[in-house]
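Next up is a structure, given as structure tokens.
Omission of a single protein chain aside, the complex is shown with its protein chains in their original locations.
As written, the chains take the letters A, B and C, and residue 1 is the first residue of each chain.
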Amino acid sequence: MPGNSFGSLFRITTFGESHGPAIGCVIDGCPPNIDLDLTAVQRWLTRRRPGQSKLVTPRDEKDHVQALSGLDEETGKTLGTPICLVVHNTDQRSSSYGDWHHIYRPSHADYGYDARYGIRAWQGGGRSSARETIGRVAAGALAEQILHQQFPKLRICAWVHQVHDHSIPEEAAETAVYTREQADAHPTRCPHPETATAIETAILAAKSSGDSLGGIIRLAIHGFPAGYGDPVFDKLEALLAQAMLSIPACKGFDVGSGFGGACAMNGISHNDPFQWQDGELKTTSNRSGGIQGGISNGMPITCTMAFKPTATVLVPQDSADDQGNNVTLQAKGRHDPCVLPRAVPIVEAMAALVLCDALMKRSGQNI
Amino acid sequence: MPGNSFGSLFRITTFGESHGPAIGCVIDGCPPNIDLDLTAVQRWLTRRRPGQSKLVTPRDEKDHVQALSGLDEETGKTLGTPICLVVHNTDQRSSSYGDWHHIYRPSHADYGYDARYGIRAWQGGGRSSARETIGRVAAGALAEQILHQQFPKLRICAWVHQVHDHSIPEEAAETAVYTREQADAHPTRCPHPETATAIETAILAAKSSGDSLGGIIRLAIHGFPAGYGDPVFDKLEALLAQAMLSIPACKGFDVGSGFGGACAMNGISHNDPFQWQDGELKTTSNRSGGIQGGISNGMPITCTMAFKPTATVLVPQDSADDQGNNVTLQAKGRHDPCVLPRAVPIVEAMAALVLCDALMKRSGQNI
Amino acid sequence: MPGNSFGSLFRITTFGESHGPAIGCVIDGCPPNIDLDLTAVQRWLTRRRPGQSKLVTPRDEKDHVQALSGLDEETGKTLGTPICLVVHNTDQRSSSYGDWHHIYRPSHADYGYDARYGIRAWQGGGRSSARETIGRVAAGALAEQILHQQFPKLRICAWVHQVHDHSIPEEAAETAVYTREQADAHPTRCPHPETATAIETAILAAKSSGDSLGGIIRLAIHGFPAGYGDPVFDKLEALLAQAMLSIPACKGFDVGSGFGGACAMNGISHNDPFQWQDGELKTTSNRSGGIQGGISNGMPITCTMAFKPTATVLVPQDSADDQGNNVTLQAKGRHDPCVLPRAVPIVEAMAALVLCDALMKRSGQNI
Partner (left out) sequence: MPGNSFGSLFRITTFGESHGPAIGCVIDGCPPNIDLDLTAVQRWLTRRRPGQSKLVTPRDEKDHVQALSGLDEETGKTLGTPICLVVHNTDQRSSSYGDWHHIYRPSHADYGYDARYGIRAWQGGGRSSARETIGRVAAGALAEQILHQQFPKLRICAWVHQVHDHSIPEEAAETAVYTREQADAHPTRCPHPETATAIETAILAAKSSGDSLGGIIRLAIHGFPAGYGDPVFDKLEALLAQAMLSIPACKGFDVGSGFGGACAMNGISHNDPFQWQDGELKTTSNRSGGIQGGISNGMPITCTMAFKPTATVLVPQDSADDQGNNVTLQAKGRHDPCVLPRAVPIVEAMAALVLCDALMKRSGQNI
């Protein structure tokens, strides 16, 4: 299969280049009779959109979403047929990329696309641009609506845990259960006020020096019941890993105790004891991160994702062109000093897509 | 799709429970006219098999592989038709699991499978057992043969970098290019002799106290050319992440500079400068880990995987049964104090499956 | 997988309801660097569009196609990324369907959709309308361009062989090799002038009495080489059968000698003798219809498709509503007395999609 689709039963295909006419997605397999709340979809897109604060790229896109198909025109309910959602690009400014036409920007996708396809939509990165994620976020917003209908207590929440060396202190991180509202309350999407302030200062300093910063996003999913996920290759953590690593700039993923647990604990201390509590089976610790054998166990699903510093920096860099010359590149144009605040809704959207598909796959097999 | 298949064009489906009659896989889409070296496949399986050293589970399986289809009976060449490879189980001893029938073992897949399917092949973990990976390793060995035919300089090498808190020193780790022979030279599969010795001691200590240890495996792929991988959801790193997280006990994945680069570097220092060297385009650093925009750039592909301490430990543990009772579980039977040495060929096999599929998908699109 | 996608490597997903804002498709996996001739795509759509002659539905749609993604903005070349093609609906007139809201029209999809989804886009048939095929025709036009690049002598030609009891005489049918120009020369798309005249008269008579007619379309593909198609479930004839039966109103398919050969011939006379002719392997007859064992053998691929009389007829009919009442339905509105002339380019498009995918799948496996 070509690589622009995700999911088996709730299956999305995204399309669009950052400097073409439009960006969008087709959602095939959506359950029928869902009251699609397009304003909620728009709200997610607005959380993702550029220009939302001084911390992110100033490209000014309203990212207004439009549905071309799949909805009943009177009631807005889903018909069970493919839903095409489109956002038209309005602030492309491709001229600002003009000088780079033949240069491979360091740590960008330029050279890879050229080697893969022998051609590239060089302006703004084409499909490798963060604008591609618009389709995912729109689809994820719909997936979350479907999940909420089945699991009203479900809460999918991602937040910025760390930027560069500023992170939420471990003692706070271990016990806190953050909400989307808390994360959204600060433009950094870090829900710990002191850390948020430090991060904001660091991002603004990087911005003013043409530099960029990376960091860590955490994801916690509460209220997702036990028994979802397909073992072996489609383990819930394996699909979450694919989903997260498919986000531009994401370089690492772990689940539950992750890298730390692997190196700091032994089996006796790492295992999560089961315990019946008021008729519900729980574990008294959650180093499994809510997933065992690839299947949810009803405990919170917890993941951590690393995002690298943005590749576009506004200082002279050594690079090469596609004619065999080594050159110095001085990037101009818009610059996103830190992608993490805007990556938060993308992480949540990808998680919603994985869970919605798991829900539907279980429903398809356990007839 | 159900979750037991991996790959698009080089597509494998694994089957078999750890205590059923057999374990195996069907490989659909294999290129025709490949001289399949079944002894090489067997060699990989032998690297993975239990009982290979005192460091791993003593279950004694020869894991003799047999081809049921897809090969020319005279020449052994692949026909382009499905190849079914089977290993019969011989040392099941399901009686040793008898007492656990109704108990959910901590941090095992028991409860997940029960919640997902309402039934479980409880003996030995069924599909969640490491024996499931036999099919992958056999298929991966074939995938590597195909890759070598196209890219004779390709070297896929994984090794144990760390067990618990014993790791290869960073100054050695940064510059060393290890070979499969070096990793296989020690039963720990750690190619750094001092570290290997420390790890061996730690594993034996854990074994004697009924405990288990986790750690880190590193993977480096040299000689894979630029231009492979499908952007967006099937980015090379996204499929590698899915592949690795689908291995039992794997809890984390990162690529290139990974978690460390995200938190310790800024964009100016993190970017990999391009440079033409003798007509070949290289980068002078490799924090991208050989992948940019989801596509290989010709530099070594480098990944790191975390494996948790094995869940089976031979001490009394708090747990619960499927009847609502909290119980104490005293596990008996065979015990694998550390999965990492045997996980090395599984990691290499999954990598080979991802790369072989990427090779074929590119060939299918770039006609 | 949900049912709105077709193809493995050249994979299309169509979307849109006949009375929604737009109809379109996303093509994922298109080879890069193809000079996409959008005017050729438009020409195919114009051959399919309603209102093209007095023989077809008078719904007046220009069916102007627009590309939202996947093309280089300067050169128009394909980028290898998803191509989204959209046609906006302009002449919906959903009010003319207003009375039917609760009635299941005989031999339409109304009841099926209601039973399947519990909701239906009742106006104009939603996804079951012939307008859904716009996306296929646009994608098929692109597929044909790709095929021509590889196989310059390829000719895919469908034509109306029979409407009701008026058919091209067998002696003409057996030897004639028709061209697309010949088929398009008459509004019936029957390339045999006498038969075309008789068919035109019959369709106009049916139209004036509010009735409709069915018939037979034939397809012949010349210049497609041997060795394409995947055996077993994806035999070339099996995918062609799926492709054709997926066209609205198509009720039958056969290949080569088909139903006639099965009942009128014995094996000795039915077999196609092989013969080397000037260094090329041919068969001296072609009852196999160019496909043996699911794989092309280099001879012309020949198929026959049955299309039923259109379900919309303008006379009172016995029917039922969704409230348990038996009713009499008097259909009003636009009426297509015979779908066959417009189905010709749809048949050709579906054939092109099957062949293009077969080309790419072979290229992917035979590396």
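Annotations for the structure displayed:
Quick note on the criterion: contacts are C-beta pairs under 8 Å (C-beta built on N, C-alpha and C of every residue); 3 or more make two chains touch, one makes a residue touch a chain.
Since the model is a prediction, treat every value here as computed from it, not as a measurement.
Put simply, the missing chain touches A, B, C once the whole complex is considered.
Here one chain is not drawn; of B:16, B:214 or B:337, the residue touching it is B:16. Considering C:52, C:107, C:182 or C:197, the position touching the chain not shown turns out to be C:107 (whole complex).
Considering the whole complex, the residue from C:168, C:311 or C:356 that touches the absent chain is C:311. Taking the whole complex into account, chain A touches the unshown chain at residues 1, 8-9, 29-32, 80-81, 146, 150, 231, 359-361, 363-367. Taking the whole complex into account, chain C touches the unshown chain at residues 1-6, 8, 14, 104, 106-113, 115-118, 125, 127-128, 132, 162, 164-165, 167, 206, 210-216, 225-235, 237-246, 248, 251-259, 261-268, 270-276, 279, 281, 283-284, 287-289, 291-298, 306-313, 315, 317-320, 324-326, 361-362, 365-366.
Touching residues on chain B toward the chain that is not drawn are 1-2, 4-5, 8-9, 11, 13-17, 19-24, 26, 28-29, 32-33, 66-73, 77-84, 86, 94, 116-121, 123, 126-127.
FYI, only the chains that are shown with their structure count from here on.
Superposition angle, chain A onto chain C, using Cα atoms only: 180 degrees, a multiple of 5 between 0 and 180. Centre-to-centre, using mean CA coordinates, chain A is 39 Å away from chain C.
Inter-chain centre distance (chain A to chain B, centres taken as mean C-alpha positions): 26 Å.
Residues of chain B in contact with two or more other chains: 1, 8, 231, 361, 365-366.
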